[in-house]
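Only one protein chain is missing; all other protein chains are in place.
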């Protein structure tokens, strides 16, 4: 049993912290908010490539750093702490990861080195209207048409969908709308005929998109894995991204608590430091408790991912349920303890509050994961 | 719109308070706890009769005081505050009330004056193993046998079942085990052949019983209302008793808060009164909030009962859900604020804690009433 | 005891309900029922319409332009108003709810005549100048000073979180006129024309990306002596009365119930694994809890109303209404976002997607402010503990 992170993880985190200090700030976020649709910068992205972060989990043969998922999570914790908006989860953990996990040798050679060098941005489009958070709900259809497939349908809340060069789209090649079988994954170019990418405003001021597919033609070579059998691959990759998101959320929680403690230690009311009021002390303690339990769950999920344990799906749901609850809860307390100032865009704390809400929802909210946990661990007879 | 109680209610409450001060104490409760199976005293009961409390809600022609249900609730609030264990709810609001609401003229003449004078104790037996809180779940069967009925089955947690002279028993005369139709109410004498009353220890040290019925013979004259149609009558009476119990719970909450405030105002730790610690102040404030919302719900339920409004069933479920939650929650906080002393039988506060738990469960817990509320107000399409 | 309305009350309710039904447009409801505030232009129009009807200030005498409603009518009106989706007037909380009754109690006849009618007609908008950088929850710590110089006060200092200062024409404010005694002494209550030279107004952006409040800087601003309300150095008592008014006004019973109905309507339309979400047992249970809590909250309002009718004044025990109401509203808003599933990420409206979402996410963010303004929940609980429960202060 070993749930500690190593010196190598800490070194990676140190360099991430230095990078964020130099290249990023909350004022940069305030600027990016006003720049639709990207909400991040390709320049910073290229610099991240130079640090080998974009190929972090890819094999050396594709110019990757060949590190395991625990390093991705270590890195993401720092991104969460510093609120770095660059599309690391969507490109590296979703899009690229699908190719790494299920792609052909040729696809790997074609895509992974480009991702690692920062030249290619990718994402996954799987949510649909009426399907809530279920990846198996897939009405978008792909019809065989000679050697090719013609895809029509609509996907919503595609993470970093504006600006992605390639979008992996789940589409139904057989079966009923919510069957697990019959889903196929297609790589679609952003400039494909019939594809319309519409930017969507998200609460945290980041980048999402709705995409409409109107008879978009895709060749067989752009299928990841096998026809009809994309579901498991997709779920496994979403789980890895979820674990990564959880690590980001932990970083956000830590920053939230730090900011709050600093505020309580500085501000004076009624002749005393705010932080000396017992009711506020106890709320701060609750924040720590929420945070530490979430951290434990995420570390465990991370370790079970790295170990490819049978528990990993369940562990990811535990981690996401805990993080979804703890992050939004802690930021709510923080806003309250900051008082009126916390309710302004001048305070940094608001970024965490809004990010917490979006992160709570991304890849499924508490109820979705409680439900998934039950289905796995306490199946109905 | 008028939810205030009147001067007459207050006068009734004053006399109840005087009575309890004279005839009752927490040390009396400590004694009664050791006296199975009754857990109350017939002597005190007789004194209550002299004050016209036992016929409070019965018509004058049956020696009652002919007051509406709001007076019953005013009285019960004081019983709850003082923890009077006498079987008022079971005898007056359940047993006698069934006869008042659905009995024949002869039954009324036979039973109500005896109840009013303190000579007759009654109760209702309706819960069964496997039925949880549902009054329609009724496996106990009554078979027609000539002019009579032969009843067999088992009832559990019969309120004040030990010591009751007559027990009204719900038994199935037709239909499936959970049908609403086909339930008939029978008055059974405590000495009837085939009836076995077994005392059950309850957490609050009061009186409950399990009863076994083995071919108990009952004549047609001992049926309340019509054969097969006892369900609605029974539910209406249980609702009245539930509203009464809620009033008792309010009294208990008020006493709980008073005791807690007194403790916090007296005890000194770290050189300050406990009551000056902000975290404890805020918990006390939460107690008040819980209590006041429960009171509002109970007053509304009471008024809708008196007015026989269509809302009354729903209002009772709202009141019971609020009281069930608030009373146990407040007593838990109280025990915590009392610290180790609160965890002993020397402190009075423990009586409220245990009573709160039993009251939470009596006539259905929160979930039961949430469910009932939904069925009434947000029926499934 | 009685839970039903009298015939006359029922008639009054039906009249109010009908008028609101006919006059609150879908355009308005789209904005208000999601918890958001109304566009300025729509708001000005609405205020005019309501003023013509005579319903801007229900509790104020007709001679000032109010409705002169009885307390019961006032309650019925407020409840129906909120449930209808009619917008909360910009002047409601501050000008109608607080300053008008305050001027009626403490103002001179001249002040009343000069300010009240224009306040009700909406011609003059008011802002409130209370908080300062070092005087938030600890309001008595304020330091913006006013020094008498001939017939004028000279005001210097800074106010923050002044709602609508960029929109209002006048401001009422607390100033320090004496520093020698206890903090609570030496505070005065002034009415200030915001066009006065020396005033700088800087809007502050809230988490909603709107600018609902400003910083206001005073640099040797001259305020005529006759704009003092009450006696000099006795402004703290006035402020306290005003806070009571604020608490009762900050009791969003109709709003919270209307908001929950929106949640239900959305849950009816949203599909969850082949059925409306409203039929999902887990969702239903969450709904029942809120439903029951909203009802108990409504009944509490009935209870206080009964008390008012019988002539007893609501004292500090109403303090729990502000805290509980705000927290209940937040819980309803939480569920409103949860209902939306992935759409809960969206910022403002996503109507184009045919999703039954109004401006729920903005309303959700806005709801966080309810436990901060007008005495934070922590302050409310301390008031309950020390003033209602009389717990020792040390």
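Per-chain numbering from 1; labels A, B and C assigned in written order.
In this text, contacts are C-beta pairs under 8 Å (C-beta built on N, C-alpha and C of every residue); 3 or more make two chains touch, one makes a residue touch a chain.
On a predicted model such as this, the values are computed, not experimentally measured, just so you know.
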Chains in view that touch the one left out, judged over the entire complex: A, B, C
Identified contact with the non-displayed chain, of A:241, A:294 or A:313: A:294
Identified contact with the non-displayed chain, of B:81, B:273, B:357 or B:372: B:357
Contact with the hidden chain (one of A:170, A:184 or A:304): A:304
Of A:11, A:176 or A:374, the one touching the omitted chain in the full complex: A:374
Touching residues on subunit A - with respect to the absent chain: 1-5, 70, 257, 261, 264-265, 272-273, 275-276, 278, 281-282, 284-286, 288-289, 292-297, 299-300, 302-304, 306-307, 309, 311, 317-318, 321-322, 367, 370-371, 373-374, 377-378, 380-381
Residues from subunit B at the interface with the omitted partner, ascending: 127, 129-130, 132-134, 156-157, 178, 200-205, 208, 210, 268-270, 277, 279-280, 332, 335-336, 339-340, 342-346, 350, 353-354, 357-358, 361-362, 365, 367
Residues of subunit C in contact with the chain not shown: 280-282, 285
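The rule we apply is simple: only the chains that are shown with their structure count from here on.
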Distance-to-centre winner among chains (Cα means, whole assembly as reference): C
Distance from subunit C to subunit B - Cα centre to Cα centre, in angstrom: 42
Cα-centroid distance, subunit A relative to subunit B, in whole angstrom: 54
Residues within subunit A bordering two or more other chains: 277, 279
Multi-partner residues of subunit C (at least 2 other chains): 378, 381
